[in-house]
Each structure stands twice: as C-alpha cells, then as structure tokens.
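What follows is a single structure, and I will ask about it in a moment.
A single protein chain has been removed from this complex, and every other one stays in its place.
All chains are identified by letter, namely A, B and C, in their written order; residue positions are counted from 1 within each chain.
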Amino acid sequence: MNFDPRFTGRKFSSVGTRPLRPDGIDKVTGRARYGADFNMAGQLVGRILRSPHAHAVIKSIDTSKAEKLAGVKAVITAKDLPDLTDGDAAMYDILDNSMARKKALYDGHAVAAVAAIDARIARQALKLIEVDYEVLPHVTDVDEAAHHHAPLINDQVFTEGLEEKPAKPSNITKRTQFGHGDVHKGFAEADFVIERSFKTEQTHQGYIEPHACVASVNPDGTADLWVCTQGHFVYRQHCAQLLGLEASKLRVTSSEIGGGFGGKTHVWAEPVALALSRKAGRPVKLVMTRDEVFRASGPTSATSIDVRIGAKKDGTITAAEATLRYSCGPYAGSWAEIGAMTAFACYKLENVKTVGFEVLVNRPKTAAYRAPSAPMAAFAVESSIDELAREIGMDAVDFRIKNAAQEGTRASYGPVYGPIGIGPTLEAVKKHPHMKAPLKANQGRGMACGFWFNFGGQTCVDLNIGMDGSVSLAVGTVDVGGSRASLSLVAAEELGIDYSQLKAIVADTSSLGYNDMTDGSRGTFSSSMATISAARNAILILRDRAAQMWDIPVEDVVWEKGHAIAKGEKYGNLSPLSLKDIAAKSGTTGGPIAGHSELVADGAGVSFATHICDIEVDPETGATRVIRYTVVQDAGKAVHPTYVEGQYQGGAAQGIGWALNEEYIYGKDGRLQNAGFLDYRIPVCSDLPMIDTQILEIPNPNHPYGVRGVGETSIVPPLAAIANAVSNAVGVRMTHIPMSPPRILAALDAEREG
Amino acid sequence: MRYIRPLSIEDAVGELAKAVGPAAILAGGSDLLVRMKGGFIEPELIVDIKAIGGLADITETADGFRIGAAVPCAVLGENKAVRKAWPGVVEAANLIGSKQVQGRCTITGNLCNASPAADSVPALVAAGAKAVVAGPSGKRTIAVESVPTGPGRTSLAKGEIIEAILLDKRPVHAGDAYLRFIPRTEMDIAVVSAGVNLTLDDKGAIKTARVALGAAAPTVLLVEEAGQVLVGSKLDEATLERLAKICSGACRPIDDKRGTIEFRRKVAGVLAQRAAAIAYKRAGGK
Amino acid sequence: MAGVAVSTTINGDAVEYLCQPDETLLEVLRDRLGLTGAKEGCGTGDCGACSVIVDGRLVCSCLVLGAEAEGRKVETIEGMAHGDQLHPLQQKFIEHAALQCGICTPGFLIAAKDLLAKNPSPTEEEIRFGLAGNLCRCTGYDKIVRAVQDAANVMKGA
Partner (left out) sequence: MVEVTLWGSLSTVAGGKAKHDIEAKDIRELFRKLAEQYPGIEPWIDRGIAVAIDGTIYRDTWSKELPEDAEIFLLPRLAGG
C-alpha cells in the first residue's frame, strides 16, 4: 500500500474535539464484559498451585490424589506443557514462568494446576497435590544478587556484553552501554560535580482487574481464548507456540481490559488454561486472585543506580555518567538497558556514558510498567540535576532549560533528535501559575522532567460502510483508555463525516490481520495511522462508485467534507453525493464498500514531560501530602484531549504512588509480605489533589496528524519531582524510593542529629 | 459447613458450645470473610448473630451506653449521643476500613479479631469500656483490655460470645480522642496509634487520664504511667514531652511491612501528645 | 456442604437462589445470577469494585455472604439506570471521562450514589474521603471527583 505518513499541517474539524466515548454506556451500566465476565457451557474452574519457596528444585510432583477427587477433570504440571520453543529463549522463559519446569524460581511460581467442576473442589484438589521441593538459598535484593557471592539463580548465565566471555556464571545476564564523547574529559572541565547513589523498590502495575481468561480447546486442534490482554494477537502467537496449535486456528478475543499498564503484555496463566482445557476436553475459566496477581505477575524492576554529573559555573553540563542495575526476576531481560537509554535523554550532552546491568533475582518475572525502566532512571538523574543546580546556585528550571535537548541534539542513547518538546514543556512550566502559588511551612515545591520513546509497529484496520451510510471501524489494538473514541474521531476526520455515524470495535484475531499490542504508547499513534490509511482506501472506492453513479471518469471526482464532488464546470449540474447516498447504491455499483489497511506504523516520535508538585511533610512523623500537582506534556496532536488529560493524570497518580508508598516487601524467607491492596498501598482518592494538565502540541513529522504517543511519559517525572519537593520542604535528599514515612522520618532524624 | 442465624443469644451460645469443628461468629464479617478467602480459617459452623434480639441496638442506660455486638460502625457513627459523649471512641470506630467496611464492621468484632493494630480498641481501652460476655455458664462483664491475649487470640472460652460493649456515662469536663498513623489517608491498618481519655477538675487540671497505644506491642497497651503523668497537669509542654517519652518507652513494637521499631516508638509518642491535646480541648481544657 | 435457600430482593425484583454457606454475595451475583456488573478486584474489601447497597448501606459484596441477603434489599449497578434513562452520575461519568478502563466504574457509581444520598452537597474533600474505599488505577481520580461534583449539582437542581 502506498501510504504517505508525513505530517501535512491540515486543519481539523473532528480531531481535537471531545465527544462521548462509544463504550461509555456499557461501562457505566455494568454491561461491559471484562476477562472474568464471560462464561461458556460446561466450563470448568481452573486453579494454579504455586511455590511457597523463593528458590527450590522441584524433585517430584504427585498429582494422583488430586486426580482421584470427585469433580476434578484435569491436573497438569510442566509435563503437560512440553517445550516447543525450539531455542527461542524469550519464549522458553515465558513457558517456564507459566509453569515451573525444574526449579521454582520465586514465591508464587506456578508448579501445577487443576480444572474442576467448581472453585471449592479445585481449591481442595490443590491441597492434595504433593510437591517434593529441595529448598535452595535465594536472593531477592538487586545489589546482593549482583554480588559474586550471591546464590546463583541460573548456572547457565554468563554475563553478555563484556569484552570477553566470563569464566564463571553470574546473576548478571547482560551489560549494556550507551553514550558518546569523553566523560573523563568532561568531568575534568567541570567546576561542580555531583555524585549520588539511589535505590528504588519494586512496584506493581496494580491494575484493578486480575488476569482472567476462558480457554476452550477442541480435539481437532481449533481453540478459542477469551482473555483480558493488551495484545490478543501477541497472546495468540505465544499460546499457539507454547501449545503447538496453529495460530490461525486459535481465535483470541480480547475482553474489555480492566487496566494493564504493561502487565498484560505477555501470557501468564493463559497457556495453563488452554492446557487444562485440552486435557479435560471442556472449557476452562481461570481467574487469578489478587494475591496471585501480586505474587506471580507484573512487577517492575527494583533498581540501584549511581549517577555522576558535572557542570561549569555558568550552568553548562560537561559530563554525565550513570551505572544502572535493574532486577529482572529470574529470567533475562533488557530493563537496565532501557534505563540506560532513557536516563539522560532530556539533555544536550557532549560527554555522556551510561552502563546497565541486568540482574536476576528470586522475584516474579519483571514485566513492562508504563514507560518501563524510565521512572527509576529519571528519579536518579533528576534528583542529581536538582542538587547540581543548587550547588551552582541556579534555579532548577533555568538550569534544565540551559541544558535541554532540542532538534538536532544527539540523544544520549545515540541518534539525533527531530522536533521535540522538552524545551517547550520547561518554558511552559516556568510560566505556569503553579510556580507562583504560595507555600506554607513544611511545604516544598519540586519539578522534574521525563522522557519516553513511542512505538509504532504492525497494525491493521478494517473500515466498513453500511448501506445506510453508517461506518464500522474494526481495530486490532486493545482499547485501554478510550482509543475507540479517538480512532472514531480520526475516521470521521478523514471521511469528513460526523463522529456519531461511526462505531469502533476491537476485532478478534480471526477477523483482522496481525496487530502488535497496545504498548509503548502506540495504540492511538499506530491505529490512527492505519485508520487514516483505511479511510483513504475507502475514499478511493467511494469516488469510484460516485463516478459510476454519475457515469463520469473517476479522476474528475474528488472527496471533500464527506461528499463526492464532480470537479469541472461541465459537471455544474451534478450535486455532491454524500457518503450515505453512495452507500445506498453500493449494491448495484460493485457491492460492499470498505477500506482496509495493513501497515507498519514506523516513525513514532519521542515524548517529553515536565511535572511540578508541591508536597507537605509532617516533620514529626515523616508523613507526606501532595498539595498541588501539574503535568505539562507534549502530545504531538491531542486527538481526544479529555482522554489525553486522563493519561497525564493517571500516569502522574501512579508515579505519586510509586514515589511515596508502593513497594514489594520481601521477608528474610524470600516470601512476599504484602500481596494485597491492603499493604501494597496504591493511592486512594483522598491521597491526591486535582491534577492539573497542560497539553502542548509539537507535531510529530512522521504522522499525518502529528500524533505522538501520550500514554506512558507521565509516570516518568513524578518520583524525582516529589523527591525534589521533599528536599525543598524539609531539607533532606531522599535517595530511596518509596519515600515512605519511616524512611523520611529516619532521614529527618539523621539530619537533626547532624 | 453450616450457616445458621439464631434468634436468641442462648441458641447461639448453645450451637457454638456443641460445635465439633471450628466455628466462627459472623457479625460484620469484614475480618472473617477475608480470613476464609485466604484459607486461614475453614469454619464448619458460621453463626450469624445479627438476628439476635438487641444485638443490633445502641441503648442509653442510667450507667451509660450499651452497644450491641452487631451494631455496624457506620450506625455507631450516626448516633449523636454516643458521638457527643465518646467522640474518640466513635472516631476510632469510624476509621476502620472504608465506607463499605463501615457498613458492616463492628467494634466487638474489631476487639475479638484481636489484632494489635485494631483501631477501635485503644480508644475503648482508654475509655475504660467493658464487654458483656455470654457463655454456657452465664454472663460476665470484663474490661475490654482483658479480651485480646495476643495477636489473633482472645480470653473467650468455647461457646462464649461478646454480646455488647459498655461505655460509662460521662461526667462534665471529660474528653477522649484517638489518632493513628497510616501512610495513606485511608484504607490502611494503623502503623501505630494512641487513644487518650481525660476528665478535668473545675479548674481545668486533669483529674483522671487513661492512655492506650495500638500496634505498639502484641496486644493493645494500656500505659498507666502515661495516664499518671497527665494527672494534675494542664497539659503544659513539659508534661507533653514526658508523655511522649513514656509512651515511646512503653512500646514493644516489631519491624514489619508497615513500619519499623524506631518509627513506631517515636510516632507513638507524637500521637499520644496530639491525642491528649485533642482530648483536653474536648474536655473543656484551655 | 448444605446449600442455603435465600429469598431476597435485587434491584426491586424478588429473587430466590440456593448458595453454599461460604459463598459470598459477589459470587452469587456474578456466578449464579449473571449480574457481572460488580467486579472482584481483590476479594478482601480493599478495592470497592464489588460495591453494592444492602438495605441502604454501602458494602463490599465480597465481604457479605450470599446467605446473609435473606430478606434484604440489594441494589447493584444493573439497577442504577431507570429504563433507558441513565442516572445523573452515570451520565456525568461518561461526560467527564471519569473512566478509562472502566473496571472500577460500577463500584464508584454505587459508592457515589450512596455518598450523595447521605450528603447531597459534598465538598471536594468529602467526595475524596467518601470514595476512598474505591480504588482506581487509571484516572488519578481527578475526573471522577469532578463528575461527582457535577452530578451533585444536577441532582440538586432536579
């Protein structure tokens, strides 16, 4: 398909307006169906037995007693999910994570599963499964795991990315490096150098909907999977590969998704549900409990980061360096690598070097969490930037403006930037009334910047025009926060019709070509590109049909404002034909009218944000309260500004939770202590103020409407913005996230004792 | 498993006394159902006490108040008379869980769940509240602090049910208060907490005082020395400092997922000071 | 395990069911009665996604036994609209984009309805504390609070 994705600077009539979302009524009436809201005839209940040990060899599993329990229809272990990954290491890890094969690698690791006629029997059956474990020493802390004396999680791991292959295995799977220039020279030129070490604890995406699916495998190798996921096509690929099914015979339907934030980007229990269904010969519904969600899905990396930044008296940064250690759970990942890429991306740096180390620990497999790895790196860098500005005696915003990256700057991760928004967000913050709002005693103001990549990727859209002129839009990216509304706006814009004429749905995997998942802020960016392309293809057909109706050459027909117009004075008597007019005659002009698009939406922009926040600290208890919060972010073009604001606010709230109270707490036994919403403390309504937003629009040159992804960047600055605010409020520099009251009080006491 | 809803306390006691396997009393269920969900308890008998006459009532007697064991904390919070007499007890009760949990949870359940971090218990202990226990051998009235004996353990014998909590009638110049520390603004279990109950003499000096701390030891702590230090004072700075020191010193806390030993010690003192100031003001002190 | 026979009223309709003694009202609503509007986010009363109103009291249906509904009046999200007329809260939630993924929305709407029934003119702080038992991970609560404020104004005017 010849599709020109370049930004055209067109004037919009639909894009940028704020209509009601098409799935709104279903969602306010309880009708919308999420992962656990679907049932099939004859369905069984699936449950998973999980390891109580952080690290243990599975010597044997005896399932015979469970199998004999009345009402149990299938019991499976790793034997029922044989390794079909054929050397694909990433898929092998996903398989092993779904069902432990030789070793249980973390508290909560799946070791067996049952399908029974009801939940009570399934629970009883789990108790009858006897697993003989040989408990091994474990390690859950990222720094301890990186130490050469640490218990080895996988003795086949030899650190990649070193000049020479190391002689001994290690928990460090990979070293990565980015940067340019000469940092030694840069630090030698500096008048001020700041050097700090930081730690961040592991957090969970905290989606309110636990993982849930209904799997049905038929003896002929066809199968259906209903599941909450960020990418049903990706889940199809994973499940087909792991179960030995043919991808096109496995239909995956994405339910409404109750939050994902990166945690629903690869399979967890779905292969288990399919394997249970295959063995039982009946559909199986498998819903994780909240405890399982925390113990066995999701979390982000825990990190340990060293930062060194030098600057001249005039505020020019001369060198920046960071070493980043990120936990991956028990399987290899590239989390520190992303941290190393994003750490200094906001700045124009002559000399910069970042080194990342991926570290295995006995914790759940790390998954992406909204701009994965970037918030921790930004916390370390933006805290240090504030300290450096203070040393130099410069205003924190001015110091950043002086060093901000701009078009033409070589990014710290390599390439040269096109038009970007970091400078404009900083200028907007400088002028923002928030910066002048009065502060009381024990209150402080902080600000920080954040960067995140946007993804593009494989994308399909079908646009079908009904005989009555209404339009259905079938997209393949899961709607996580209102994208059906924004994509309808884009189709309306391109076709020149009213938003109300359209209805968008998310199609299942058998109804549309392959789509990458909704991740990397790509949903609206990619699917809008495919929607524009599909609409343009439909317009080609509409023009052709109008030409037939008028009996004139198609070259003389143009499409304007939802109408075919015959161009040329000789057609003066032909009144324009609306989409509806043409659709009504479609049966006799060549049949159904549709526009399809299958493309790779490459050329995604990069995204920047700057946040401001005011914090009040109770110096006697270390308690914090967020008083005011403002997000300024570049959207490229806000297709549906209300939902763009929603992304900004939601990301900020998640960042606030991460900064202040959220953390995985492990006991000495390697078991997770707080696997529930009671003690894994995500912000509640009364914890937060209104979150003010300002949308900037610096068009992405590689999208017809200038759209950039907006979903993720807003979680990047809050950790540092809050740390900077706490520092400005009570004079202590917090280097350990979350800044929970005990940590703040301890820091204050240490400061008071001198 | 059986679920029963007896209509009299005698029937409830009888069923519990003759139960063979584990039995559970259900009032609000906000602890029981969580423990059942987590597989920590699998009762063979669930005795729902909400249909028993009088257990869902708050009655004002000549001696004070009788709060039935099945009175949800939300209902307690709506009772103006109790709120006026014992604002600290009521605010403590109303801190348990969310609005949703408030519609179900009871102070009796909070007491019998025997968590050292229970919100209403330090306030009840400070208030000198009593529990009316019905059992196979009749009824007895005991101080609330004698109910919990350790985390999750109580002094109640098999077949015994607390049917009501008693609060004394208030003299003039009396006030109580309860404060807890939580990391968020709602929905958390107390990291540490303090309840203070005071009466003043005509001159505004403290006549009697009781101070109780929560989440500071295996059971709620009644810190008698802290009460004594307040008596005779008008809550001057030096007294408050001594109060904090005594409370911090009385703590025997643990390090856990909710807080550290140091944090609990320190904040116990801070909360005792702040609660004392509120109670003093409520009692009419200046 | 002996089943418990229960006669109750759900959204104004007389309903009878048989449930297990340890079965929660949430399980009964979702798995026996097909009322899947109430969601299980945690099963321990910490998220509010399963909020329903029983005899005028806001509760988490995961913390109520199905057996306890005997003789009670239960209100769920499925009964919030009147025919094709959305409740003002429902309308305002859509208008203000007070939902992104929407999984917490039924619980928020039920809790907000209960809040406004008891306090028709809540302050922002009262709304925030009144809804603190309902977790939302998408919105940062800003648009939810605004939707409730707007709905309160509309309902006062009506």
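Quick note on the criterion: a contact is a pair of C-beta atoms (placed from the backbone, for glycine too) under 8 Å apart; a residue touches a chain by one contact, two chains touch by 3 or more.
This one's a predicted model, so the numbers in the text were calculated from it and none came from an experiment.
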*Could you list, sorted by label, every displayed chain in contact with the chain left out?*
A
*Among A:Val15, A:Ala74, A:Val111 or A:Ala604, which residue is in contact with the omitted chain in the full complex?*
A:Ala604
*Candidate in contact with the missing chain, chosen from A:Gly179, A:Gly315 or A:Gly595*: A:Gly179
*asked:* Touch as defined at the start, partner being the missing chain; which of A:Tyr331, A:Phe379, A:Phe453 or A:Tyr680 qualifies?
replied: A:Phe453
*Which listed residue (A:Thr29, A:Ser98 or A:Ser334) would be found touching the missing chain in the intact complex?*
A:Ser334
*Determine which one of A:Glu163, A:Asp220, A:Asp551 or A:Glu753 touches the chain that has been left out.*
A:Glu163
_Could you pull out which residues of chain A are in touch with the chain that's been left out?_
90, 160-163, 174-179, 205, 261-262, 265, 334, 337-338, 341, 368-372, 411, 413-418, 453, 455-458, 519-522, 600, 602-604, 701-702, 711-712
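Following the convention adopted for this analysis, only the chains that are shown with their structure count from here on.
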*Line, ring, star, complete or other: which one describes how these chains touch?*
complete
*For the pairs A-C and A-B, output the one whose chains share more C-beta pairs in contact.*
A-C
*Could you tell me which chain lies farthest from chain A when each chain's centre is the average position of its Cα atoms?*
B
*Inter-centroid spacing, chain C versus chain A (mean Cα positions, whole Å)*: 29
_Separation of mean Cα positions, chain B and chain A [Å, integer]_ = 44
*Tell me, which residues of chain B touch at least two other chains?*
38, 185-187
*Scan chain A for residues touching two or more other chains and write them down.*
677-678, 683-686
*Contact set on chain A toward chain C in their complex*: 18, 20-21, 23-25, 27-34, 36-37, 120, 205-210, 256-261, 287, 289-290, 480-482, 642-643, 645-647, 649-650, 652-654, 676-678, 682-686, 688, 690-691
*Which residues of chain C touch chain B in their complex?*
1-2, 4, 20-22, 24, 43-46, 48, 51, 54, 57-60, 62-65, 67-68, 70, 111, 114-115, 129-130, 132-134
_List of chain C residues in touch with chain A within their complex_ = 1, 20, 30, 35-44, 46-47, 49, 76-78, 80-81, 86, 90-91, 93-97, 99-106, 109, 124-125, 127-129, 131-146
